[in-house]
Structure formats: structure tokens, C-alpha cells
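Notes follow once the structure below has been shown.
Only one protein chain is missing from this complex, and each of the others stays in its spot.
Let's turn to subunit A:
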Amino acid sequence: MMIIPHQFEFYLILIKKQQKNNQQNLSPMNDATLERFHYDNKIVKYFGAATIIWGLVGMLVGVIAATQLFLPEANLGNPYTTFGRIRPLHTNAVIFAFVGNAIFAGIYYSMPRLLKTPMWNKGLSWFHFWGWQLIILAAAITLPLGLTTSKEYAELEWPIDIAIALVWVAFGANMIGTLFKRRERHMYVAIWFYLASFITVAVLHIFNSLELPVSWTKSYSAYAGVQDALVQWWYGHNAVAFFLTTPFLGLMYYFLPKAANRPVYSYKLSIVHFWSLIFIYMWAGPHHLLYTALPEWAQVLGTVFSVMLIAPSWGGMVNGLLTLRGAWDKVRNEPVLKFMVVAVTAYGMSTFEGPMLSLKNVNAIAHYTDWIVAHVHIGGLGWNGFLTFGMLYWMWPRLFKTTIYSQKLANTHFWIGTLGIIFYALPMYVAALTQFLMLREFDEMGRLAYGNFLQTVVELVPMYILRALGGLLYLIGAIIMVYNMYKTAQKGVFQEYEEDQAPALAPSYNATGEFWHRAWERKPIFFTVLATIAIAIGGAIEIIPTILVESNVPTISSVKPYTPLELEGRDLYIKNGCVGCHSQMIRPFRFETERYGEYSKAGEFVYDRPFLWGSKRTGPDLHRVGGKYPDSWHYFHMQDPSSMSPGSLMPPYPWMTENIMDYSDLPAKIRTLQKLGVPYPEGYDEKAMEDLDVQANRIVSNLKEAGVETLPHTEIVAMIAYLQRLGTDIKATAEN
């Protein structure tokens, strides 16, 4: 190995320091007590392979979903592959399968090496591996079937939620057990990030998944309306923070110094930015709900903390980039470093963009548009994707004790991937601004210049085509990587075990005169508790007032529970993922109230379990769609959207006019909702079916007048009942 002067200096320090350590810490022992142990590379290989397999699946589904947005035929004419069900499949596959497995591969590689001990329990490692893959498989089956809670990034139904909790706890127990067995006294900063991620994701997952089951495949959220929205976005935001950000910062702090062959630029900076990051992140959730019916104080809190987040986020980015000081020549030749540099830069970009998006005036433009889609993909494709690729390119040859099969193919992957990101993100920014400017334009008569939402969507089609191309390029790059990794594995010999040796920790360590933070680092449990407190304060102050104070959500007396048919229609709406394209939240802007009607009030959602405000408008908002069109309009529109709205990109749902609803669970649904406090009269579960039939027959006769024959228990009837109810409750007040 070639050693350049400053590196030499560093190794000198290292050697001196180790000598000193040996004298200080190991005084009761001597070098003869060096213990030999083996790192398990098999679990790393498995998680690595799972990363790329699920990565390809997730990206492919993403390209299909992107194609569906300009070519409705790509929905393939059946409910299972229609956009509303494919989108959550894509997000779950890339977040939890691709990124999740990458996190585990990186942690199972770096943690034992940093602590100088194998992972605590092999059985737990494999339970974790197979458990996680089974959960992903369950998601891949249930989401296309429409079994979903519809809460973003938490769509899976309650039995899978429980499985996730179990597997996650096994993962955490394995990490903490490893800490107990460690031979290195101090925890490197990467491990702090791993621990904080484990704790926070556990807390978030449990609180957001609180729901009351109706059956094995259906449940209702324990929260309703505004509360549900607040908990969901507290979860959604922090899932991004503690699943997509903090574990990856940990990986960055391990793999970037490894790949650059020099230590992290500033360890002090890493400490300051770690604590600031986990402290501040938890408060910022409400920035997803600006201008909605969420209480103002929560919105302000979310904005302030979001802006503060720039500092610790950029602390991480600067630390990553400066680690490469004096090594930029290597970045020219080494694809691993190229991937990592773009990853860290993308992290810097999206963590600057995020706080900007949480300013109310910027949010007014970006919310519900493709800007958010661009933002998350800078983070997803750039930060998560590229850091994963860099890590795999670095780790894979080492697992097989060889060199990479083709440096050239890795470079090709890098350039195709980078082009893919640009082709993805730029059209989305253009699309977002175009649409916003069109939506808010008024003509000289004071009317909306583009009164029909569809007029704006049609303009975006070229951008959607370019975006799909970007996604396709990115996928091609990933396929090249898989080939390269396969060839690398073939070229080398897999090293199932890797030997290392280190002295055992001296039990009689003298800690007097040590400063407090140094002592914490040696006490993993205390450290973990402290990190938990840091995140819990943020969560508690944000959530408790909204959950405990019932009057926090102003009630409107005319808002009534859904009728049985509307309830079933709503569940059908959830099942088909309509919320993926249609919001139900009209913001208090003139250009929204002119277009959609009266702005949405918090009290209108008290019976919404879960809330369906949505986060993206590919189609128009539906909160006041009730009573806007006759029943027959909805019938024809669902059958073939372009028949009522020429040029519409909405997928057709012709099967809804034939599919018969299964109402056998209606009494159970009513009873579950009663338990959650919905004021249906006593014993209503037995009478609900009668009311359902009355309402269904009314819709059937309405349709008959328009010349359409349909059966009362078809899906379309339930859907029409729900759509016609939407947003009409407060109109009843006005009439009275």
C-alpha cells in the first residue's frame, strides 16, 4: 500500500495512541490476552443481495408507475396494477426493501468491525434477515390486492405491522447485545446514528400504527381527522429522518473514510450535528400540513424547527465532503468515491430544499405539486441510492477477496445514474412551476384562467415522459451494477469469516476525571436512553396536546358520521389508493376556493379514519365534489374518465360497474367504529345493512333515470355514495 506523507503522519499518531492505550487501559493485562474472533460476512452478503434484488423490483415498479402517468393504458386494465395500488408498492419497495436492506448490510458489516466483536446472536441476525424479507413479500402481495391503511409509508395492515415490530426489536436487541460484548470501549459516531435510528423508528412505528382491527385484513385508525394527519406526518417526516437519513449518515461516517482511506474531517462536528439533528428532526413534522386545517401553532412550530434543521444537516454534509480534502485526485478515478460525493451533495441539496419548502410562501407553491416528487427523488435517488451503490461497490470485492470486475462498468453506471437523476428531477421542477402558475392565474374578468384542472395536467405530459426516461436510465444503471457485482463474485472466493483480534475490555477501567460525554459513550444503554429522551420530548410536545385535548378540533354540529354505504364506499376509495392522486384538503387561497369551493375546516374530518387529505394532486381536489355532478356523471367517469373529461390521464375503472361488494363485514365495521367513539346508535350494526340497501337503491334508480342499469351492490354504487357525500356536511349548516 502506498502511503502519502500526511497519511503517514496519521498512522504515526495511531500507533502512538494505541501504545498509549495499551499502557493506560490494559494495565492489568498484557498483549498475550489478545482474543481472536471472526466477523460473519454471510449475513452481509445476503442483505447486500436482497438490497439489489428488491432495488431492481422497486425501481421497475417506479418506472411503470411513472409511465402510467402519461399513458393510462399502462395500468394494464385490472385493479391490481392500477396506479393507486402500484404507487405505495413502489414507495414501500424502495424505502423498506431497497434502502432497508442496504442499511442492514452496512450495519452488519461496520458495527462488528467498529466494536471488535461479531454480532451478538447469529440466530437473531437470520431471524432479522428472513423476517424482513417475508414482510416485504407480504407487502408485495397485499398492496396490489388493495389491503392498505392508506397512510403514506405505513400502508401495511395491522398483522404485518406487528411482524415489523417483532423483527425490528430483534434487530435492535442484536445491536445492543453486540455493544455489551464489545472489545472497543468507545462507540464511534456511526453507532450513535444506528442506535438513534433503531429507537426512533420503533417509537414512530408503534404510535402511527395504532389501529383497531375489523378483520385480519382491515382496521380503522385509532386517530381521526386532524389528529390522524398530525400523527401520520409526525411519522412520515421522521421516517424520512430516521430511516432514510440517520442510518445513512452512520454509513457515511464509516464507509466514506474507508473508501477515501482517511479519517473523518472533524469528529467534534459529528458530535454536535448528531445531537442537533436528532433533537430538531422530531419537531418538524407539521411542515407537511401547512395551510391545512391543522392548528396554527403546530404549523408555526413545524416551520421554525424545519429552518433550524439546515444547520445540523449541513454539518453532516460538510463533514462528509471535507473528509475528502486532499483526496480529490482519487475521486477522479475511483467510482466508489464518485458515487459517495454525489450522494453527499444530493443530501446537502435536499436538506437545503426541505427547510425552504417548509416556509409557508414556498410551500404554497410546492405542496400538492411535482416539486415534492422532485425533492424526495433528489434524496432517494441521489443520497440513498448513490450512497448504497458506493457502499456496495466498496464492500462487495472485499467480501469476495478480489477487486471489482470492471471499473469501467462502474463508471458507466455512475454517469447513467447521474443523468437519470437529472432527467428525473428537472422536468418535475418545471412541471411544478408550470402547474402552479396556471392554477393561480385569473383572467381580467376575475375568473380562473384555467378553470378545468385537466388543462394544467395536459401541459405536464411531456415532463412526465422525460421523468419516466430519467427513471429508466437510473434503472439501467442499477442493472449494470448487478451484472458487475455478479461477475465480481464469480471472480473471487467468498470469505465467509474474517478473522480479527483485539484485547478484551478491561473490567477495572478507571474513569475518574473523565468528562461527561466521554463517559456516556462508554455506556450504550445510558446513551440509548438519552437519545430516546431527546426524540421523545420532540414527539411529546407536538403530539400530546392534540391527542389529549378533545376540543382542540373545533366540532361542527352538522358534521355527521358516514352512512353504511358511504363508509363502504370510503373503504373502497382507500382500497384503490385514490388518495395517491386526489387530495381532500382545500387550502384557504382564492385560487383554490374559486376552483374547489369553501376551504376545508378541521371539524369536518372528525369521522375520517384514516384521514384522506393526500399529499399530491395529479387530479383535482375532491373535498367538495359531493353534489357537484349527477350520479350518472360519476358512473361514466369511473367507467372511462376520458368520456367525461377528454384527455384525462386517470385510469379507467370499468370493473367497478360489475364487481359486487362484500358487505359481510359491515356490522363488524360499525361495531369497531362505535368502540372508537363514532356516535352510531346502540345496536346499529344490525340495522346498518337495511340503511345501506335503501341508499343503494336510491342511487340505482337515479342511474336508471339516466339510462344506466346497475345492481345495488356493485362497487360503483358505493363509490358514488361516498363521492356525493364528500364535503357536503357544512352546506347543510348553510341551508339551515
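Note that in this section a contact is a pair of C-beta atoms (placed from the backbone, for glycine too) under 8 Å apart; a residue touches a chain by one contact, two chains touch by 3 or more; residues count from 1.
Going forward, contacts and distances are computed from a predicted model.
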Absent chain [UniProt protein name; select from "Cobalt ABC transporter permease", "AzlD domain-containing protein", "Acetyl-CoA acetyltransferase" or "Cbb3-type cytochrome oxidase component FixQ"]: "Cbb3-type cytochrome oxidase component FixQ"
Full-complex contact with the absent chain, from A:K45, A:R87 or A:K116: A:K116
Given A:W297, A:W328 or A:F442, the one touching the chain that is not displayed: A:W297
Omitted-chain contact residue, chosen from A:Y188, A:F453, A:Y474 or A:Y635: A:Y188
Full-complex contact with the absent chain, from A:G100, A:G131 or A:P257: A:P257
Absent-chain contact - pick from A:Q68, A:S150 or A:S276: A:S276
Sites on subunit A contacted by the missing partner chain, in the whole complex: 1, 10, 13-14, 17, 20-21, 37-38, 110, 113-114, 116, 184, 186, 188-190, 253-254, 257-258, 261-264, 267-268, 271-272, 275-276, 279-280, 283, 293, 295-297, 300-301, 304-305, 398, 401, 493, 495-500, 515-518, 534, 537-538, 541, 545, 549, 551-552, 554, 601-602
